[in-house]
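Only a single protein chain was left out; the remaining protein chains are all shown in position.
Presenting subunit A:
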């Protein structure tokens, strides 16, 4: 599969000279929170800089992927106003869910709730629409409290803007395949050093998803297909074998 040259280089830890706005000390002192390999190439600091605001649009998986690196590294994340969040997908994308707090319904006055979270949580993702004046106050709060504010949806002048241009999956084959490999084409832009637009194709899936073990029942292929519950096991077992072969 094709991937932009920038992304593959950044995976090797190589960044263009123009992007060296953060130093290794920033990473070492925790001023920049880590993100998964390919995402680092999209962010001007090679990670999420504390105090910054990042807006994410077009894909919930992209939002979750952004939380993965930091939570796995011991940071806390909160997601506000997203009752339909697929937590299992979050876990599959590498989010350490034991350090994930959900505030699905922040109430009619979400300002104090989000402000309280910014006081102590490293990454706060906000998915509820807010008046621009409140949004700007929260941006300032995040900067002051050294938290990362991730806006899921539109936000007034974020430091970095990540937009999922498309989300695609491996093609299903009428019953013989299943969804495994997800590709998200992401465009990044923003202010200052983040200003220059970059495009990266993120790939999730393949090896990092652990295949569920499937209980293969005894081989009963000589029995009629409508023999009962075993039918389900049999199909599942067959799928498991198909799955184990690389596509």
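Note that a contact is a pair of C-beta atoms (placed from the backbone, for glycine too) under 8 Å apart; a residue touches a chain by one contact, two chains touch by 3 or more; residues count from 1.
To be clear about the criterion, contacts and distances are computed from a predicted model.
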Checklist outcome for this item: Complex minus one chain; that chain's UniProt name from "Nitrate reductase subunit beta", "3-methyl-2-oxobutanoate dehydrogenase (2-methylpropanoyl-transferring)", "Protein ImuB" or "YIEGIA protein" is "Protein ImuB"
Next on the checklist: I'm checking contacts with the chain that's been left out. Which of A:144, A:178 or A:199 qualifies?
Outcome noted: A:178
Checklist entry - Which one touches the absent chain: A:48, A:117, A:162 or A:186? => result A:117
Checklist outcome for this item: Residues on subunit A facing the left-out chain by the touch rule are 58-61, 63-64, 74, 76, 78, 84-93, 97-107, 112-113, 116-122, 166-169, 171-180, 182, 205, 209, 211-215, 225-226, 228-229, 231-233, 235-237, 243
